Every structure is written in C-alpha cells, then in structure tokens.
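Shown here: the complex without one of its protein chains, the others still in place.
In this document, chain identifiers A, B, C, D and E correspond to the written order of the chains, with residue numbering beginning at 1 in each.
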Amino acid sequence: MRPSGRQVNEMRPVSIEVGVTKHAEGSCLIKVGDTHVMCTATIEDRVPPFIKNSGLGWVTAEYGMLPRSTGSRMRREAASGKQGGRTVEIQRLIGRSLRAGVDRVALGERQITIDCDVLQADGGTRCASITGGWVALKLAVNKLMKAGLVTSDPLPEPVAAVSCGIYAGQPVLDLDYPEDSEAGVDGNFVMTGNRLIEVQMSAEGATFSRDQMTQLLDLADKGIAELVAAQKAATA
Amino acid sequence: MRPSGRQVNEMRPVSIEVGVTKHAEGSCLIKVGDTHVMCTATIEDRVPPFIKNSGLGWVTAEYGMLPRSTGSRMRREAASGKQGGRTVEIQRLIGRSLRAGVDRVALGERQITIDCDVLQADGGTRCASITGGWVALKLAVNKLMKAGLVTSDPLPEPVAAVSCGIYAGQPVLDLDYPEDSEAGVDGNFVMTGNRLIEVQMSAEGATFSRDQMTQLLDLADKGIAELVAAQKAATA
Amino acid sequence: MRPSGRQVNEMRPVSIEVGVTKHAEGSCLIKVGDTHVMCTATIEDRVPPFIKNSGLGWVTAEYGMLPRSTGSRMRREAASGKQGGRTVEIQRLIGRSLRAGVDRVALGERQITIDCDVLQADGGTRCASITGGWVALKLAVNKLMKAGLVTSDPLPEPVAAVSCGIYAGQPVLDLDYPEDSEAGVDGNFVMTGNRLIEVQMSAEGATFSRDQMTQLLDLADKGIAELVAAQKAATA
Amino acid sequence: MRPSGRQVNEMRPVSIEVGVTKHAEGSCLIKVGDTHVMCTATIEDRVPPFIKNSGLGWVTAEYGMLPRSTGSRMRREAASGKQGGRTVEIQRLIGRSLRAGVDRVALGERQITIDCDVLQADGGTRCASITGGWVALKLAVNKLMKAGLVTSDPLPEPVAAVSCGIYAGQPVLDLDYPEDSEAGVDGNFVMTGNRLIEVQMSAEGATFSRDQMTQLLDLADKGIAELVAAQKAATA
Amino acid sequence: MRPSGRQVNEMRPVSIEVGVTKHAEGSCLIKVGDTHVMCTATIEDRVPPFIKNSGLGWVTAEYGMLPRSTGSRMRREAASGKQGGRTVEIQRLIGRSLRAGVDRVALGERQITIDCDVLQADGGTRCASITGGWVALKLAVNKLMKAGLVTSDPLPEPVAAVSCGIYAGQPVLDLDYPEDSEAGVDGNFVMTGNRLIEVQMSAEGATFSRDQMTQLLDLADKGIAELVAAQKAATA
Partner (left out) sequence: MRPSGRQVNEMRPVSIEVGVTKHAEGSCLIKVGDTHVMCTATIEDRVPPFIKNSGLGWVTAEYGMLPRSTGSRMRREAASGKQGGRTVEIQRLIGRSLRAGVDRVALGERQITIDCDVLQADGGTRCASITGGWVALKLAVNKLMKAGLVTSDPLPEPVAAVSCGIYAGQPVLDLDYPEDSEAGVDGNFVMTGNRLIEVQMSAEGATFSRDQMTQLLDLADKGIAELVAAQKAATA
C-alpha cells in the first residue's frame, strides 16, 4: 500500500557515517532512505550574552538545504537574502530538541553549534537532522571529555526524532516524500529515553482524533528505538 | 498555587468585542486575561498563484506585536528589517490552523488575510490570535454570505486554541506569562469540534511522559469548549 | 460643504483615554474622529551614544500603522523588510516635535521612546500621534517625578499638532481622509504655547499664496488650543 | 556677524553649468557657494502603474551624497544596504516640489527622473538640488519640444528653493554649513513665480514666533528671485 | 619544501565521483586533495530575459560553502542576509568560464544552472568548482542528447581550472590552503583545449614579473592536462 512497499511500521534503512569532514569537532552523514544530511558540530568557548558567567553551556543549530537537494531546484537562501520561514522553524526545533537532552551544567560554559545541511531530500529532513545532529554533538563532546575539559558526560541518552502520519487513512511510520506530500496529518516526535521532548502534530486541510494521535505515538516509539540503536552504534 | 490564584483547570476571563475597526470586513478585540489581540479580516479577490483557477479559496495570517505590548520594549520588526523566527513560526501556525477549519470549495476563489496584532501581551498570544482570528474570519464570511457571494457556509465549526503546560510539576490550563516563563513543558492545542488540528508540545530543558501529555489534552478539551462558546456568542 | 458637514474651523471630536496598557510607563489611546492612535512611552536609562555623559535626556519616536488600519490593506512593513519613506518621515517629525517641548537638562540622562501605532486611520495620523505622544510622554515623566528621579518638570507646556488645508478652494481645519485625499495644499502645524515648532506646508500639484498660509495658521491656532485643553485634562 | 562675512540677506555666489554629462537628456552642475550638486534628467516612455493610460506625465527624483562630499566621510548608502531617513525625506521633497511646477497634461504620458548627486556639501544641498534639478528637467523638456514630442511648454515658470534660518538670534538667508549646524530654527522654501509650493520650518530644540516666520519668508522671496534669474540664464 | 611534500609541479590526487544525487540532471563530487565540492546541474526550459527568443542557451553558476567546510566556522550566508563579495566574484567566474566552452546555439534555448557547494575546503575551491561543474554540465547535456532534445554536442572540449602561485619564492602548481594563505602571488587559470578562457593573477602585498607569469602558465598547462583526463574518464 505504501509507495515504497514498506510495512506501515517499517523505517527506511538508516546509516550513519561518522568523521566525514576533517575540520569539524564532530561530524556525520546520516542517511534515512534517500534523505541524506551532513551534520557537523563546532565547539566555541564563547556563549550567548544571556548566559554569560552562568557556568551553563549552550547548544544551537542551523539548517540548510542545497539548492538541488530537491526534485526541482530551490532558490539558494543566501541569494534571496534571508532564511525562509520553514528554515527558521526547523533550526529552532533542532536546537530546542538537542538542548533538552543536554546537561548544561556538565557541558560547562561553552557553545556547540550543530550545522545540518541537506545534501539530498526525500522527506523527514528535520528528523534526520535531529538524529544525526545528536551524533555530531556526541562526537564533539567525546573530544572534550577525552581532553579532560568536560568530566561528567553531559549527554547521557541519545535524542532522536521520527515523523509519522496518516497516509491514505492509515497511520504509518517514517514518511518519505511521496507519502509526506499526500498526508493530511503528519507529526514529528522527538524523544530521549522513553520520554518525549517535542510533539508536533499538524493537519493541513484536515483534522485528527485522539485515538489516531495515540497510534502515531506508538509508531514513533518503535522508530525511535531503532534510531537510538543506530546512534549508539555510531558513537560507541 | 498558581500566581493568579486560579484553579488548575480554570481559564482566564475571556471577552471578544467585535466590529472594532470600521475598515476591515471582519474584526474583533479578543481579551484572554491581560492578553489583548486585535484581529482583522481582509477579503481580496485574488488568490496565491499556486491555486489560481482551482476554484479553491485561501486563508492566510500575519502576526505582530506592538513594541511595548510586553514588559520591556521589544525592537520594532519593521525597523530591524525582518520578522523574527518566532513571528514567522506563529503566523504560519495561525494560517494553517484556520485553514483546517475552512471548506475551501465553499469559500470560492478568494483570499482572506487575518491580521493578528498584539496590543498587550501576558502569555498565550498565539492561541488568542487563532481564537480571535476565527471570529474575524467568520464575520467577514458572514458578509460574503449576506451579499450572496458565498452560498454554503465555509466555516461550519469554530477553530479555537489554548495553551496548557506543566507548572511547578502540575498540569495547568491557559498559562499566563508568569507561568509560561517558568514552565518546562508547554503545549498549544488547536481544535475544531472534538477533533484536533494541531498539537505542539515542547520542552525547554525538560522532557515529559505520555501520561502527562494525556492530562494536558484533557485540560485543553475543557478550555476549548469555553472558548468556542465565546466565539459562538460573538458571531451569533 | 465639507463631506462631514463640519464648519470650516471645526475640529473632529477628540478623546484621549489614558493608561490603556499595563506595561508602558505612560500610554494613551487618542481618537480624533475616526483616527485612532495608541501611544506608549518607554523609559530607559541609556541614551544614544552622541549625548553620553552630557547629562542631557533624549526623546525619540517610532510610528507604525496596522495593516488594516486603512481602507484597503497595506503590506506589513515588517514583512516587506523595511520602513517606507512616509513612515520614516513621520517618525522623525514626531521625535523632533516632542523634543522641542522638552527641557532636556531637567529630564536628565535617560531616553524616552514614544511608540505611535495607528489602529484606525482617517486622516491626520501624524498630528494625532504628536498630540497623543505628548500625553504618553507626560504620564511617563509624571511617574519619574513622583519617584523623585526628576525634580523639575521637563515638560512645562503641551506640544500639539493639527493639520489644515485648502479643500475645494476653502481653508479648513483638521482634514479627514476624504478631504485630505482631495486637498491640493495641506499643512501640519506643531505648536507649544503660542509658539511654533514645525510648519510643513506642501502642495501636491498645486501652489499657494502667503495670504492662504496666514489663513491656515489662524485655523491651526484655534485647533491647537482645543487639543491642548484635551491634553491638560487627560494628564491632570 | 555671519561666519562667511555675508550680509543677513545675501546669497552665496550661484553658478549653473549645463550639459555636464553626455548621456543624460538634461544635466547641470549647480554650485551655491561650496555646495556642488550634479543634476541629471532621464526621460523614459513608461510611467508608474497608478497613472498608466491617464495621459498624464510624471516627474520623480532621487538624491545621494558621495561618501566624502562631507567634512568627515559618511558610510556609502549602497554599502549599508538602504537609503537613510534623511535621504528618503529629501528625495520625496525634490520630486514633490518639481511636480508642482509641471503641467502634467502638457508633458504627456512619460516619466522624467531627476538624479541629484552631491559632489561637495556645505549646507543647503536639498535646496540646490531642487533649483538645479529644475534646470536639468527644463533642458530635457526642451529636447522633447525641439523633437516635436511635446508641443505646449509643461514648465512655464522655474521652481527654485532656498533655506533661511535664525542664526545667533538673527534671521538670515541661505544658511551655509557652519550656520546650519548652529541654527535652532531653519526652513526650506520652495517657490514658483510668487507662489509657494512647500514651506518646511523646523526647530531642533527651539521654537519660533509667527513674526519670525514672516521675516524668513521675506528673505526667501529675495533669494528665490536671484535663483530664478540664474535658472533662466542657464536654460535660455 | 612544500608543506605537503609534493613536487613543485605535482597536483594533489584528483577524484570525480558522478551521479551523487538522484534529483539533479547531472552531478558529481570532485575531490582535489582535501578540497571536496559537490556540483549539480539543473536544466530549465526558460532563459534569462535578455536572450529570450534568440535561440541561444545559457549556463550560469552559484557557489556556496557549508559553514564548517573550513577550519573555523564561517557565518552562514543565508543567515547574514547576503552573499559576500568573495562568493559573488567566484560564482560569476564559474559561470563565465563554463559559458566560454559552450556552443550556445547547439544547446538551444534552455538554461543550465550549476550549483557548486563546498563540503570541505583546503584551497582551490573555485578551480575545483569549475572542473567539477563542467562534469555535472556534461552529464546533464548527455541526458539531453540521449533524449534527442539536443542533436549536436554543445560541449566539444572540457573546461578545467587550476591555481598556481609563488610560494616561498618558488612557482608551484595547485596550491593547498597552507600554501595559499602564505603565497604573495597566486593565479587561477581556466582553459579549454590548449586555449585560455580566464587568467586571474593577483598579488596581495606583492608584485610579479612577466617571467614569473610565464612559469605559472607552464605549470597550469601541466595541471589542466591531468584534470581534463579525469573529466574525460568521469564522463565517458
């Protein structure tokens, strides 16, 4: 029934290649099916003004898509002079999600910036960015710990994200682009351990019941577990 | 326990004054406690390019805050040269929420723009904007129906929104600013009839369980029912 | 002869409601006929760099119109990425006019920002902004005086403004929008006590004689006197 | 008493050199003392949308200052990404002033753009721009008339402008920069024939009486007469 | 003598992987040592206005760097609101260089946009972009030829580019970042067949003789030959 032939509760294949750029303190290329996102982590000693001298760390994120990461070419945001509303919304979500899984006291007064750049898009780029972004973040933190600059692990549990939606009347896990563009209801679920960080369910020209919401949450639980396993393997 | 002395499941007083500006096709001033939002609806005969000649209508929204609607003055967005990320996120939410409650065939090929301008802010401005925005929209549509330009009601049920969150460990309904700035977890719930349009639950530096999520949804149900009653009274 | 039926030297009804927002140090909603402007005053301890450590205070102003304050919806300036030429011109005029009535030594080294936001426009918004802006300024200064932070009144006399123009060949006081859009010559007159602060007479596709100018100044004298009375009543 | 040793009613020397660029349809370099402005006129067959098919012509203006036209270097507006408030205000004034002296029916449906670029500034650049801009405009119109494209002269009388102000308590004509930067009250007067087009009197931290206003108008009358003579000589 | 231990006339290892994204009509990942650039080609049926209905084709290019493609993180251009001067200069060079090798009549009235995005930078990104950009372009054109939309090959010879410079007094081929940041003189050479398209020699705080220029051109000849071989292998 799904265009890809997957089961309703079946994720696309997930791979996470680490160390893909020599400059960044942490990096990976995450592939969730045909969605490919390059994630890098940059450590800086300065923090934003509002937490200066608080002893707390900060994690923030930026998101971009290469112009031809999509089926038809998108205008380059640098050329159009600003980041679009969707970009801003996504990078705020990535930052907020990752921060929820960080012990900012343990991190200490430094900032880590996660850049998520979509090389190829096929649905679910924001979820792949969060999942891959956490891996880049973890690798950067590992470097700080190995250097003795951080002594207690500020990232006890992975943060991962997956999308679910109602496609052709059926709740399905991990929407790809053909499903996403048809689904009236879709949601993004960010979790750490068995707890929720962010739930964004949204209906474009449709509505949903609480029962349907529960079904999507159950699917998300399954997907997140598989992503966390991949994250742990990549950062072991 | 709440700073305002309210019960955990008690809304702030809600009032909706209609017809507050002589130019707009629909308008209201919604007050949810000390949060005051002026909402106007503008009807235009043109639609966005992507639905031209489809026979379908469109509803979109813009959001702004007066510089001194808040405790300390914010920089005017027109002066800083762009709308901030939060503004863009909110106005996309308002537009998406209202569209979910519109029969776009019945509306016909025209666009209605809802402007939500916050005159005074005390938490929950995006929810008040959706609730008040629907009233302005309804009043504009009523004008179209009275003029015979629209014959079947494109707005069968009100769309309303309320925020809930976990304040001091306790799920509470309709956060005001002192609560909102302390709550680790908060959510915005948009509903029409007994169905959900949008659920946005978000944790800043915290996480939540599925049980807590259920409690917040129950509170939202109660709040939405009261808001819908106010909307129906205002547009009767 | 006037569309509104007013006498040539008759102002529209003027009302000034104070304390309309709980956050600002001073605020009012001024209504001059169907022109409604919300004015707020914000006190800050910092001053612009060019007067730092001079002991002098500063008063500045910003102006905006809600998108649907006008007959047809205007594009939101925050969305178009800049303030238009008319907006910039008006807010410079408001700031300059108010400063002319301030004893900046008495005010002391602090800045007061006056925000004038037009909720509904029907001609004369810049004059209403100056007149209402002075009321918000006065209320904020009163707060400083009551707190003992300012000891000598820096605002001895109200600053008020009114427009006059030549409509259908006849000099008239306080142009409303239908008159303003037809008038070949119109002027804005800002006064304090019986002295002038600013005179802006402008002809779009027309010219005027010195005699006509004198007639407009006489009308302005009458209008200003009535506005000053309203300002004094509102701030007593 | 004046820094330059001029009489209170004495203009700086005025010269107008025409034909200073080979590309423009009309051009001049106007020098009013040490204020030098290059003015060009560009004729285009298109008009702004709001007068399309009206048969009416349009005149508009743009204004700029070279970065080192002033005592200390100003930031280039093209580099800072926008025209400042003062620039916008001035170019709107130039356009409005010149239009008031144009018979737009006689001009026919075409647009003439006047560019006024200040090569060296020493006070009064906006007045020099209007006076020189009219000369460039006249020369361009002469070309249209010689070509038979315009048959009735759309510019019967010169439009000229001069500044006056109260310097050291004394009304003086044609303020130069040292006077302008000290004057509490200054005004710009635009005239055609013996009629006024624009009067802008403004007090920075000061006020003025109607008597003083009359004195400034008398000075302006004298200055304008001299400027008009120079304009007529340059375009004869 | 070179930091990398290379001979003065030795290129870094070059690899070109094609078909790296499923959406673009042509794509490759070019690696010149540690400089990695992803190049995509997008075919569109529209051309820029200035060649509409001329029957001629157009090739244009855009260039970007991922924020952490460099040793320290650069600000994202989309976030800073514009493309910097260096970016603009480079993408104009890429477009001009590729166009010089295109038979625009044979291409027919269509536009191909080459996007060059630097994933990892280590000197010579603009040259790698031209060399890889040609490969993406060729692959896209091959698709047009296979589909019968283009019948005569518009790309008879590869266009390739290499940098040379004077490092520690010695002319060397293919500067990497440690060399580039030290070299007083460096040049970029774009060639097709044995003819030159673009020569950009530039001295930052230094000068060079015509003899030195000849030596650099000789080095470039050698490097270009190797790059062309790689291009031919990749597109065979």
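Criterion: a contact is a pair of C-beta atoms (placed from the backbone, for glycine too) under 8 Å apart; a residue touches a chain by one contact, two chains touch by 3 or more.
Values in this document were obtained by computation on a predicted structure and should not be read as measured data.
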- Please identify which of the visible chains the hidden chain touches across the whole complex. D, E
- Task: Touching the absent chain in the whole complex: find that residue among D:52, D:76 or D:232.
- Result: D:76
- Message: Among E:5, E:85 or E:148, which one touches the chain that has been omitted from the display?
- Response: E:85
- Item | Among E:74, E:203 or E:225, the residue in touch with the chain that has been omitted | E:203
- Item | chain E residues touching the omitted chain (full complex) | 82, 85, 88-89, 92, 96, 99-100, 104, 187, 192-210, 213, 217
- For chain D, residues in touch with the removed chain: 21-24, 27, 34, 38, 40, 42, 44, 62, 64, 66-71, 73, 76-79, 81-83, 87, 113, 115, 117, 119-121
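Simple rule for what comes next: only the chains that are shown with their structure count from here on.
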- Item | A-B, A-E or B-C - pair sharing over half of the C-D contact pairs | A-B
- Far-end chain from chain E, centres as C-alpha averages: C
- Using mean CA coordinates as chain centres, what's the chain A-chain B distance in Å? 28
- Query: Distance-wise, how many Å sit between the C-alpha centres of chain B and chain E, to the nearest whole number?
  - Reply: 51
- Taking each chain's centre as its mean C-alpha position, how far apart are chain C and chain E in Å? 59
- Note on the structure: Contacts with two or more other chains occur in chain C at residues 82
- Task: Have a look at which chains touch which and call the overall pattern line, ring, star, complete or other.
- Result: line
